[in-house]
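Shown here: the complex without one of its protein chains, the others still in place.
Just so it is clear, A, B and C label the chains in written order, and each chain counts residues from 1 on its own.
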């Protein structure tokens, strides 16, 4: 199978879907000459022309709002938020328009759009360029959330997201863009709502998504060296959520750690831990522990940033506390 | 003790604080002639003049952004969001400016502002005027969250919020404005971070805040009639959180229901349930259950709205599931 | 009808009076439908038959009718919290709208939206919006979709004098202008945003004067003159349709009722409102039509009766319709539903 980077995998998805469906188009900042701020749209303007790769002013409400409007009229926009942090500049367009239009209009319309959001911390980008804020949207009925952890899923989930008739928020961790992995040349999709078991073990379940899955796998290897065998469940999408995958693993291991890069309090981990506590109470031999960033904005200075962000050691430590 | 409405109690707090400190001012829409959309600022323009009660255009980024700027320069704004739903129109000003300024500037400055947000569902106001979205901000380090359930706390917490040197988000449920309760004539504050036990029992702990506390108290009465005695913990503020109050009660009852009006998934209840699961695992005799709105936008039609919103019966049913 | 500067060049306002008789009568009929629908809704609300809250456009009917009748059925409009008129003028059936106000299962939005989210996508009415200024970017998006499909549809965005101060309107205006999108920004300056007089919130006299800042034509029209509104929108819609780019039209009108039904209106004198009765857009058009020999009293009464019957039928339909069942609340969120709410 050919190897490619996460970026290339998303580009392959974009190209395939844009060729397949002339109503798919791209809208965002710095598309034309740079192909997106991380090059994740490179070459699309050349292949599909400025009519389908729209380079906008710095107007986040327009990027998202126009995507919603175009989607309501049957087009299939893929909008780019530059950095996930800037979602706060277009929050209304997501939570009060995209998420609610179909519902409040009684099913008259649909909003088949994708919003791509490079998130997470990398290279001391500091407080306003490092956030992971998917939890806000988990608390917003009407949107779906996808968060791939590797190139294969990046492509397959992006294709699913583009084909889905509902608004899909696509979280792509900035530190993943350059990672490499096997990606089939032929056409495939990864359906939303199907988790993947990335590491198999019967002692503990580690639930994660996005870049943090890689950190969890490092932790799992480290733990395996000590004889602790972990299931690592990569959720791939947060809504729909593959509850069966979580439950199956927890019923086997009876111990759970939920890990994400977003800050701990009020994060997606809280929801997953709460659900496990609610529905699998009798299966648990220990508290469900959560690993996440410390509850501060992401600081600039490397020692501070390292201290705030969760890593493999934090995951391993949490697992050890459960044993 | 004199009785007054929740609205009157907040007005008393505003008047006292504005008299005490000339740097406290109000900024928001429809202040001058209407005294705020719910009359919760009535009379302030007359007493303190247009220089301290600023009636803005429909410019949410300015309302919040200017409040942040003024706070950075030593003033103490109380900004009003009209409806909590509109926070999405000024999300960046809250999460990327107010919440982060002090931290990312290394403690050089502070942001002593209050943002008042009438939230919750009332009278079929539908999807864009009925939301409870405090969970977004619980996942945003740098802001404090307050959610009074009665007139006494409304006054005391508002005074604390205004005096606090950090940004405080003040959630006031629209259905509370007209409720009445005893409020001392003399000066007092309710410190943030101190929960109140509203109903005492040893069978189950019900944790809640804001209007939902009233629903929980109805449930507690109903349950008491069946011989089930509940502790009802009114959190009053969500950050700081009075963990000791929760833990003390749970160690006594070993059973917990967390209830709020916001939709269940990704809500504040998830965080509280997760914390209880993490730290009080051995004290629990049953799963921590959550009660919240169903995961859809709030619909307009009364039977739909009733079906979506959580009520006393839902709280009571959750408690009974635990027994 | 005044015209403002357009990036230095003067926007020439071709004044043509070639509105055919049928259209003129249609304008009147649509305005009567809106008036009747809203007066009925007001009474029903005050009688406690309608839940929620309601914003009426009484006095502003010439804007909705004049603008929408200058559009094609497949053109798009985005609307505001004050959207009944826009929806009716875009030819949405009154029954389903009235049923929506009644919160019934047969409503345009199956009872999920209510007055503030009235919508009829089958006629290109992309929805009322509870977020002031929320429709501007949606209209830009509709125009993008039209361009992508290479149709010649246009998108008209209704917004208020208050909405003009929101950043969304700025971003949408700039974007539409840069891309020369077929968007008609149609501001109904009804002199108030809730309790706030336009002058207290707008840093300039005319919203249309902001057009120059986007290199866009800015046009001011008497918003109580249906024929004038119709001409202006017809002209600029044609301009937009043929690739000429967006326009900002400001219709000077007046909100005759409170901001919402029940508004004590402490912010304005009764005199002021009374004085505006002389500008009633319906009386005015009726008089013009009568003057042109297109309307006599009998015909006007017949029109009124027809409209009243239509609205009465809508009320009957709405009253007789069932409420949605509670579990319907869980439908219509996703096209591809999620089995387990996560």
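Here is the rule we go by: a residue touches a chain if its C-beta (ideal position, glycine included) is under 8 Å from a C-beta of that chain, and two chains touch if they have at least 3 such contacts.
Worth saying up front: this structure is predicted, and the values here are computed from it rather than measured.
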{"item": "Options A:40, A:140, A:237 or A:265, residue touching the unrepresented chain", "value": "A:265"}
{"item": "Sole contact to the chain not displayed, among B:203, B:231 or B:271", "value": "B:271"}
{"item": "Contact partner of the left-out chain, one of B:36, B:141 or B:181", "value": "B:141"}
{"item": "Omitted-chain contact residue, chosen from B:12, B:104, B:125 or B:304", "value": "B:104"}
{"item": "Chain not shown: contacting residue from B:8, B:119, B:164 or B:203", "value": "B:164"}
{"item": "Residues of subunit B in contact with the chain not shown", "value": "22-23, 25, 27, 51-52, 54, 56-57, 59-62, 64-75, 77, 92-93, 96-97, 101-110, 112, 138, 141-142, 144, 164-166, 193, 238-241, 243, 271, 275"}
{"item": "Subunit A residues touching the omitted chain (full complex)", "value": "29-30, 32-34, 37, 55-61, 85-86, 89, 123-129, 264-265, 294-297, 299-308"}
{"item": "Residue ranges of subunit C at the interface with the undisplayed chain", "value": "7, 165-171, 173-175, 177-178, 200-204, 209-216"}
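Criterion: only the chains that are shown with their structure count from here on.
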{"item": "Separation of mean Cα positions, subunit C and subunit B [Å, integer]", "value": "36"}
{"item": "Intercentroid distance (Cα basis), subunit B paired with subunit A, Å", "value": "30"}
{"item": "Mean-CA-position distance for subunit C and subunit A (Å)", "value": "39"}
{"item": "Overlap residues in subunit A, where contacts from two or more other chains coincide", "value": "92, 96, 103-104, 138, 141-142, 239, 271"}
{"item": "Of all residues in subunit C, the ones touching two or more other chains", "value": "107, 109, 111-113, 117, 129-131, 167, 333, 341-342"}
